[in-house]
Structure formats: C-alpha cells, structure tokens
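Missing here: one protein chain of the complex. Every other protein chain is in place.
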Amino acid sequence: MKKIVGALVVLGVIGGGLSAFIWAISNNKVVIGYNKGYQPDQPIPFSHKLHAGQYKIDCKYCHVGTEVSRHASVPALNVCMNCHMTVKTDSPWIKQLADAYSSGKSVAWNKVHLLPDHVKFNHASHIKAGKDCTTCHGQVAEMEKVEQVSPLSMGWCVQCHRQPENKAPLNCSTCHY
Amino acid sequence: MDIIEKVIQRLRSPGKKGIAGIWLDEHKLVHAAREARKSGLTKFEAISPFPLHDIDAAMGIPMSFIPWVTFIMGLTGFGFGTWFTWWASSQDWALIIGGKPMWSLPAFVPVMFECTILFAALSSVGALIWLCGLPKIDPPVIDPDLTSHKFALFVPEDDTGFNAANIEKMFKDMGAVEVKRTEF
Amino acid sequence: METQDSSKTTKYWMSLEQWRKDPQFAEMAEKEFLTSPLQSDEGKEGWARREFLKLMGASLALTTFGCVRRPAQKIIPYAKMPAEIIHGLPNIYASSYYDGLEGFGTLVTTRDGRPIKIEGNPDHPGTGGGMSARAHAHILKLYDPDRFTNAKRNLQNENRTNRETINVKWDALDTAVVEQLKKGKVAVLMGTQLSPTSQMLVGQFADAFGAKLYSHDDISYATLLDGQQECYGQRAFPRYRFDQARYIVAVNNDFLGTWLTPTHFSKQFAQGRRNTANMNKLVVFESLLSLTGTNADERFRIRPSQSLDVVMALLHEIIVVKKASRYAGDGGVQSILSNFAKSRGELGLDVSGIADGLIQNRGASLVVTGGPQTEGEGALALQVATNFLNAVLENDGKTVLPAAAAVHTPGTRGVDELLTALKKKEVSTLIIHGCNPGYSLPSGAGFSEAIRNVEMAIYTGDRNDETGRLCDYLACDNHQLENWGDVRSIEGVLSIQQPTIQPMGDTRAFQDSLMSWMSGAGKTGGLRGAKTWYEYLKNHWMQNVLRGSEDQWVELLQLGVVKGSGSGGGGRSFNTSSLQNVKPTQKPTGFELALYETVGLGDGQLANVPWLQEFPDPVTKIVWDNYACFSLRDAKQWNIREGQHVTVTTDNGSVTVPAHVQPGQADGVVGLAIGYGRQGAGQVADGVGVSAYALAGWNSGRAASLGMEVKVAVAKGMTEIACVQDHHTMEGRQIVVEETLADHLKKPGGNVHRHHVASMWSEHQYKGNKWAMVIDLNSCTGCGSCVIACQSENNIPVVGKKYILRGREMHWIRVDRYYTGSPEDPGVVHQPLTCQHCDNAPCETVCPVAATVHSDEGTNDMIYNRCVGTRYCANNCPYKVRRFNWFDYTEIQSPRHLALNPEVTVRHRGVMEKCTFCIHRIRSGKQNAKIEGRELRPNEINVACAQSCPTKAITFGDLNNTHSAVRAEFNKEASYSLLEELNTKPALKYQVKVRNTEKLKGEHKKHGKGSHA
Partner (left out) sequence: MIRRNPLVLGNKTYANVTEDISSLLERFPGPTYYVGLAGALFLLFIFLFAQGMISTFGMGLMGTNHPVGWGVDIITFVFWIGIGHAGTLISAVLFLFRQKWRTSIARTAEAMTVFAVMTAGVFPLLHTGRPWLAYWLLPYPNQRGPLWVNFRSPLVWDVFAVSTYATVSMVFWYIGMVPDLATVRDRAQNVWRKRIYGALSLGWRGTARNWNHYEMVYMLLAGLSTPLVLSVHSIVSFDFAVAVLPGWHTTIFPPYFVAGAIFSGFAMVVTLMSVLREIVPVFKDYLTLDHMEAMNKIIMCTGLMVGYAYGSEFFVAWYSGVEYEVFIFKNRAFGPYGWSYWIMVTCNVIIPQIFWFRWARRSIPTMFVVSIFVNIGMWFERFVITVTSLHRDFLPSNWGMWVPTAYDMGALFGSFGLFFTLFLLYIRTLPAISIAEVKPVLGVGREGEGHGHH
C-alpha cells in the first residue's frame, strides 16, 4: 500500500508540475524566446522619456501614418529637424543628426519591435479600435531607451483578440496572408 | 543531487542473505516450492530461466493485479483523448475546418483509440517495472546459469520460521544439485 | 460602375502635380521624382539598390518562420520624407501605356516609390479597366536585369560585326550625334507612335533636320492601312464596333487574341454576348486555331490562301445569288466576282447560311480579315474585298467607323522605301525607335546589309538586341513607366502617361534625345521654348487639349484619360474602283506557311519577361517554346509526333523546330509563331524557340508568308514540349457546360445536371461577409489576362521549362482549355480555374497542422508559415488548384524582386500556396472602411483577376450583401458549381457557356440520375 501511495504521490507531483508548466506556456505566463526585454543601443541615444515624457510630444507627431497605415513608421529625419533646426543644435548628437539629414544618408536605427514577415500587423486598425500605444509598447514615455515589453508572440496577440469585448477576429487570415 | 543518489541507492538495493537450492529440473523446483510453502515459509523466491506455470499455485502467488492498472489507465487514455480533442478543437480554438462542426466526433475516434492503447500499454509496462522493482543495478546473482538451464529456490534469513539447517536439508531432500548460503 | 467608384472615394489616385503646387515642390519643377528612393548616387552606375534596401528594411525583412532567435534588423527612415509617401500605403498613379497598337489606360500601384503592378483604368473608355497579359507583364520589363542602364556605343570594325559595347556619356553621345545630324541625309525609322505629342515632336525634328520619316512595326498593319487608303482614301485605322455587331465574320483574323486592339475588342465582343437575348454570332474561317477561333459559334478550316476566296464567296452569295445588295446590278462587281468561280468551287464551303445571317443583320454585322498569316501577295486584295463586304452589308458608319486620327506623322513612308534609300546610300544617319527591324525584317529585306551604308545608326532600344548590334549608338530610351507621354488609342481615347518612378538607370526618353539633339544643333524653333520633353508635352496639352487651365492638367493627371474622347461616329463611302485589283492568286499545292502571333509574346519585344514565357498559350497551353503546328491529318500522314523535330523550308530559309499537333488546324498548313528566337534580348528570351522570320518572304515592305509553299522534312531529334495541360477533353464529365442559344433562352442552365447531395453535418452560417466569385464562361474568351494579373499581384514565381515539364507550374489561376467533338474540327471551351473556396473544403480536413482553414468570411485561408508541406491538401483538392513550393523560389534575380508586392508574403520553400481571393485586398478594403468608420460598399473590394478581365467575366464580392453584383450572378439559373456532386460547396460558381449555333460540337454524356456522395 505504501508503494502505491508513493507511486501516486510521485505521479501527482510530476503531473501537476507538467500541467502547471503547460498552462503557463500556453497562457503566456512564461515566455520562452521572443526577445521580450530586448533593449538595444541606438546610434543616436534618442530619449523617449525626454520627448514623450517630459515634453509630452504626442506619439503620432513623429510616428506619422499610424492612423491610416499598417506601419507606425519611424520618423524621417526631416521630422526631427523640424525642431532641431533650432533646438539644441550644439549637441554633438544633434550635429550628427543634422549631418545625416543634410547628406541624405539617414540614420540606421536598431529595430526594437520585430514581427516576422508572415505576420501582418496593422497599426491603424488597432488605433481605430481604441487601443492605446502603451497597450503593446508599454510606458515608452518613461523609457530612456526603448525596450520590448511585450513578448509579441502569437499567443500574446491571440490572448487579446480572444477577449469578447475586443470584438477582434480570430481568423488565421487576420494576420497571415 | 540528493535525489539522484537516493534513486541509485534504491536501484542498488543490496541483497538479503539467505539459502539457495539449485535444481536442474523445473518439476522438482515446483515440488520444492510447494514443500517450502507447506513448511510455513512465505518470503522465499523461485528463480527460473523461463516462466513456470505451476509455480504460482505452488508458491501461493495471487494473480497479478496489473490488468486493473491497464483497465483504469486505458479508460483514462480514452477519456483524455476524448476530452483533449474536444477541448482543443471546439473550446480552446474553434477553427472552421472542412465545413465540419467543431466537435465532429467520428473524426476524433482514431485519436481517442490510440490514446487508450498508449496509456494502457505504457502504464502496464510501468506497473511491471515498478512491481518487479526494476531496474536494478548489479543485483546479486545466485548462479549465472539460472537464466539458462538451472532453477533455484531462495529463502531469505528474515523469512518466518527461517531455519538454515532445516531448509538445507529440505532442499537436499528435494533433489537440489547444490545448496548454498548466498545473497539475493 | 461595377468596380470602385473612383470619384466618390477619398482619393483614389494622385498626382505629383498636386504637390507641385506646393512652393517647396515648385523649386524642384525641373526634376520629377527627386525624392524617389531609387534615385541613384551621382555618377554611380547600377541600380540604386542600397537606397532602396534602406527603405525596404522594414518591410522586406527576413522571414523567420518559427525561429526564436532575433535577427538584428535596422530601420533606416528617409532623410527627407516625400510628402506623398506614407509607409505601408500604396500610391496609385493614373497613367497610360501602349503595347503595339493597343493603348491602355492604367493605374500603376507604387510602393515606396517603386511600381509593383499595372492595372487597367476603369475610366478608360476603350479597355474599361481590362488589361492584356502583356500589359501586366510590362512591369517586369522595367525591372529587367538585362536592360541597359546607360547609353552605349558599339565599337565596330568596318564589317559591322560588333565586338565590343562600351558605355558612353550622354554628352559625348549628343555631341557625336549632333555633328552627324548636321551633315544631313537623316532618316528616322519608327514604330507607330500612338502618342500624338510624340508624333508632333518627331515631325518637328524632321523639319529641323530635313529628316525623312519611315514607319515599321514589328507586327505590321500596313496592309490594313493600305486597304483603307484604297477604299476610303484615308490611311488610318477604322474604329470597329464589335459591341454593335450581331453577326461577326472573322477570316484568319484573331481579333480577340492578337489583332490590333484585342483587349478593346474582347470587351466589345463580350458586351454583345452577355445579353443572350440579343447575342451576337461569331463565324470564323481560319487556318490555325486562334483564340478567336476557339470562341467561334461556327468555325471553318481554310488555308491562308483561301481567305480571299471566302470573302469573295460571301460577296458572291450576297450580291449575285441572293441579290441582297445595291451592287447586284453592278456589272463591274459581277465580273470581278465571276473571276472567283473556280476558287469558290475549290473552297467547297456552303456559305449560304452565313450570307443569310449577314444579310439579316445588315448594318449590324462586321467582317474582319487578315493577320500575319495573310501578309503577302494578295493581302491588299483581301482587305479591299473585306472593306467591300462591309460596305455591301451597310456596316460603314455603324460597326465600322472612320478613324479617330491619323496614325503617323504626315509624310511618313514605308520601311521598303527606307531600304531602297539605304541601298542607294541616300541616308547617312539613321535613327531607329520603337521597333526592332533587325529582328522583324526578313532576310529578303536585306536590312542588315543595307544599314552598313549609313554613317551612323542610332537605336533607342534598351539592349543590344538584333537591331542594337547593327547600330553605332544605343541612346537607351526609358521604360514607359519612367516616361512622360500621352496616348491616343486607335479607338480615339486620349490619355496621359505620367512616370511612376525615376529612371532606374541613366537612360533618357527618346523624345528628350530628339530635343537635346535639336537644341544641340540650335534648331529649337519647333519646341516653343520647351526645354524638356515634359515641358513640351505639357505645353502641347495645355494649348491644344486643355485650353490653358492648370487645374485641368492636375485633374487629367488624376483621371488619366480625357473624358468623352473616343466617341463619335460618321459614315464614309466605298470607292468601287479599288476592286479592280482583286484577282485570284496562285495557290501552292503543298504545305502552306502560316505565321502567327501568340497572345503571350506578341511581337517578341517582351520576350525577356519570364512571366510571358511561362504564360500558357491560350490555345495550345504550351510554354517556353515555339513550334511548327500541324493538323491531325498531316501529322498522321507524315508520321509526326508531338515534339518531333521537323525542318521547315521555304525559298527564304529553313528552320528546324519541334512539331506540335494541333486539333482544329486546317490540313496542309504549317503554323509557326513569331516573337521567338530572339538574340541579345536577354537571359530569359535568348535561345527560346526559333525566329519565324527566317522563313518569311519580303513583299512590298512586309514580312510575307501568304501563299508561300513550304517543304517539311522530319528531322532527327525530339524536344519535349512543355504543356501545362496534358489532357484535352472533358471525358464526358460535367466541367464546362455548354448550351445552344435556343436551349439557353428556353431555360438557362438547362443542360446542367443538378445533383442532390446530402451532408451528415449541419452547415456553418456565415453571418458577416461571405466572399464569393462567379465566372461567366460565356463572357470568358480565354485570353489569360487574369493569369498574369494574378502572378503580378501575388508574387507568383516562374519555374522554367524543365520544371513545367515535371508538372510544377505555379499559377494560382489557370485557364483550362478543353476540346469537344471531333479532334480534327473540335469545339473549344475555356475555363478559368482557381481555388473554389469550398465551404466544405476537402483540403482543410486533411491538413494535419490546420495550415489551411476557413475564415468566418467564407474564404479558404492558406497559412504559409504554419504549413509543413505534406501536400495532402493538394492531393485531396478535386480541382487541383494548390501549388507547392518545390524549391526555394524566393531568390529572385535583382532587380526583378522590386516588383514584389509587399502585401503578399513571399512563400518559403516547402509550403503550399494557392489563390487567396486576394485576401490582402479584402483586408485592406475592410481596414480602410474601418478607418473611415463606414460599412463596406457593395462591390468595393475586387480581386486582381476580376479587375484585369477585359470581358468582365469574373465577378467578385460579398454574397451576404444584398446589393452586391456577385449575389445576383451567384443565384442566376445559369450558375452551377463545378463537381457539385462532391458537395464541396464552392464559393465560386460558373455560368454556362452559350453557343449561338444549332448544335453543339461535343454533346455531353447525359448523367444518370442518383446522387454521387
């Protein structure tokens, strides 16, 4: 009898642990891979904390097209130069920026949020559906250096789409085509 | 690390001291076993290179209860297969596939069936291994030919009514070709 | 309008001119597209790929496919963002384009400054949004890796054998050319310019240098023009109204496939066919089986040399036998007709019924004749007789309208006169533009020898092709998408051509070349102050068309076409004296040669576009080759098998080609397609097929084959001919349902055997949108425009001949062609086939990983990134529409990859793909509606194939929308599901094909009753 109880205990512990892990993996409680927390250095240390936080510049002032396009594009340098023609022009970083602007060579930023090509995420629809930028991107306005706060895994996307109040489609072709 | 050592300890289970008698004929062994049981011994073991049909009765070994494990685990497998196909296909993520309903039972029968078999089979083997105390690392062997053509009875020292002299005598009477004090 | 209503949507397409009004842009007025991301670095050669990749870093990322390790990527934004670009949204520009003599109004979709797709402009009155396969494929010529990116000079020894081609700066070229031009004796050889402004500019150039203008088209319609000149005194293309004709007779004329403006004609033809209560009838007499022949209600096989006899027999029947014309009493006409008594007898056809039909539809009939196979001795007589027949039938002014405008600059002469002048050394400078005489003039013309007599030959082609290698300078012209211009199509529609990309290389518009040479020589008088071709063009339009309004110019650029142009009618009178030269011709006794043009390759100028090489011929379904076509009888008699090499010899030369046995071809005829056998055209085109011009004769300025006797010898060797369809009959199955007109009027769809099917499951209810498609087989001519439209839209790869032979073609929509009835003289049906998006899709059931599932909008989705490639779905698809990526087809030779559509995932090796119902268009359409906060309009979303179809045979839309066109079509009695008995419940239905004839060629085997589950 002791043997059987022992066996059941061992099986129970193993089974329970496994179930917990499966549940955690399936429900994004544990994220393996997907670069959550990625926080690369940028060629010019642009501070969102300063621009969006302190100066309260609206996200969509720089990230134009977000309301109409799939992409929330990284601003062209002329957007930066709108202000930096006159603001803080003596900073070496701004000089670097101005050089890039005038030479037309642009700046190679490191991409923080990356979806593979077979995922067609549409910024405009999500903005239109009333989602705030922070829902996915986190409190960027408090970040000195932008970090990927969401896993951006499919399970993470689907989790939100499944909420009935979001009325979001769950077709495969919603994102993959 | 502690656990691993404990497991190894268990697998290494040191042999018990006792007396072994060796026969060359399985019928004599069965006879000896019957006699040994009559003499009140209960924990003795019969060792043979192949299964002997009469030994169970001779030693009073009851029918194995593994079929119950098989049956229960088979039912569990069936239940799991049924539940899982239902849950995955119609609850967790209902996809419209081939115009069929989300819970299209006939299509799930093969999976349910295979789960039944797999659970039943693996749990039976698991039970076998557990009940036989396998695997064992370097268990004591009375005689290497016991897996070839010899048959043995072993009576451990802690058996009820263990009396070395009596047992040795009994084994010899029963026609044992060899009787020795050994570990098993 | 069926498709999107452009004027009501916010801004459907746009023009740079809007931005030009902005003062910032006004500064840049000189340089269009300054901000194009493709602008190359100053002085650097090659494609400006680096800049491009910078831009595309975000959207053309490496596909990770389940890989969790992050590929580090960069985002490189614009330094100065062009105001018209919003990353992720396409910019659509209205433009136009002409291919041969066919003008198209186009909408060019550009993505981040690169054109990715050419679509038809639905506002264009001629084509109405329809496109041809070739017009779609033009985009790949823009990205042709073999296109020269700057001007070249051919260094030649005295014998003009090119050994070396070097780059040359435009300045140096201009200096040399201007020096040469100043010496006089200038000749310009041009293909027909459908651009009225170009015509004017060329005229001014000719005036400036005293240059003589000559005209040559690779596919020459000079005989048609001569016929018009003879009969009506006007050397111009008449406007045909197939939509007004109820009885159409085509004699060796492929007006639906290749002749003159086939897209336009197809649209008209289908208009006269869709309304079955008043349906036209098409009677075709032809030697080869052409696309037109496949659409015929009645078809007769004749030899090319009998074309005239057919027309004369019809005239005889109408005028002499039935006396149904005012010419019945005309003795002159009678005597000319009597000359054909013998050939009428040889023809052995009873045309009485056809004559009756024509007479009954007097004024609403149309006779068209001629094509490449009828060029030669007697070709003019055929045109004159045809004109006469149309006159007799009182079609002038009704179905044949006078020309909209002259096609050539006044004073333009034929190429034969140029050859004479060359031989007499009367030309010291020759400029060749818009044609490829080195290829399309037969050896009898002696062009390659004659051109040695000039001091300098300048070619505006973009590669060292057959003509280029004969010339000293290659003043490479821009691609049409890089050019300003205008088009006046033959039907008279005026449209503007605006560039959609800055020239990718250092090429220059032909017109700019002319202007810079004129200014180089100080002869700018005619240019009216214009410094660039753009200014010249705009001046011309502002002064002559728009009457000086800048707003109108902007509007023109937005619309692309001049509204109301191309309409108007008028009659004219036939000049009977032209009939004097209509005489019977000598007919060969053996094999007759029939050169023909294919729908895909045409004149061969787009031969380096792989899409077109892999475009299945609408009739033969063969790709990547030309071949000698034989009738079944001849093949049997000569023991010629498919692919057997045969040597075809004429007096002019001989070629050895694989043979193709073609059902429905006239006996005693050898057909050979032109447009193949290109040299120096590029890596794709070179070595594909043989040039049929090697066989052609030279007759009054045209490559001639009419009445030419050929010898055929079976040669050693076999070539496997790559045909995408291996079996050609329907085996009595209900695949394409045909009905006679009488049956159809009695009960539409009466020939469809309906099956009673039952399912063990209840069906899904689609509550939102339910996407569906209807293909009207009666409107479909089988032209295959949809195939290339889809290929362009959906990034579909080309696999090459080797793999076509293995059955690995990738087209998402294909056009199946079946023969019915007897193989010698079969009926032909076409059936565009794409994913049926079955409600009960067999493919979905069997996919182990749920990579193909149904959406709640009724589409059958294929999720590439989930697919592991078991190919089970393809096996289980009864329609076999699924395509597998057997190899890695994503490695596309640069810069062809620039034509990829970023909306559609480029498929990885080992995954399945298929028609998606243009799901990306559905998505973006719905997203647009959402962003604008409105419901989808009925018919707002359209798919690429339907959009491109010249005959609008394909209808797409939301079945659940009560106002959608597709819903009405779907529920028509004539609609049926393919393989209905399988109960796959396709979201695609076909409508029966109606033949305006007494009896169908192949009667369907009647199905037994009882359900097949």
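Going in written order, the chains are labelled A, B and C, and every chain counts its residues from 1.
The definition used in the following text is that a contact is a pair of C-beta atoms (placed from the backbone, for glycine too) under 8 Å apart; a residue touches a chain by one contact, two chains touch by 3 or more.
No experiment lies behind these values; they were computed from the predicted model shown.
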Where the missing chain makes contact, among the chains that are shown
A, B, C
For the chain left off this view, which of A:Val9, A:Ile22, A:Leu50 or A:Ala129 is in contact with it?
A:Ile22
Selected residue (touches chain absent from view) among C:Lys169, C:Lys183, C:Lys711 or C:Arg806:
C:Arg806
Options C:Arg274, C:Arg452 or C:Arg871, residue touching the unrepresented chain
C:Arg871
Of the residues in chain B, which ones touch the absent chain?
11, 25-27, 33, 45-53, 55-56, 59, 61, 63-64, 66-67, 70, 84-85, 88-89, 92-93, 95, 97-98, 100, 104, 107-108, 110-111, 113-115, 117-118, 120-122, 124-125, 127-129, 131-132, 134-139, 141, 144-149, 184
Give me the chain A residues in contact with the hidden chain, please.
21-22, 25-26, 28, 31-34, 151, 153-156, 158-159
What residue numbers in chain C mark contact with the hidden partner chain?
65-66, 725-733, 735, 803, 806-809, 814, 816-818, 831, 833, 842, 844-850, 853, 866-872, 874-876, 878-880, 882-888, 908-912, 978-979, 982, 984, 1007-1008, 1010, 1012
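Definition applied: only the chains that are shown with their structure count from here on.
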Centre to centre, by mean C-alpha position, how many angstrom separate chain B and chain C?
80
Geometric centre distance via CA averages, chain B-chain A, whole Å:
56
Computed distance of Cα centres, chain C from chain A, in Å
46
Where in chain C do residues touch two or more of the other chains?
850, 853, 855-856
Expected list for chain A, residues touching two or more other chains, is 172
Give every residue of chain B touching chain C within the complex, in rising order.
95-101, 104, 107
Flag every residue of chain C that touches chain A in the complex, lowest number first.
54, 57-65, 68-81, 86-89, 850, 853, 855-857, 859, 861, 863-866, 903-906, 916, 919-920, 923, 927, 930-931, 933
For chain C, which residues count as touching chain B in their complex?
759, 761-764, 838-842, 844-845, 847, 850, 853-856, 985
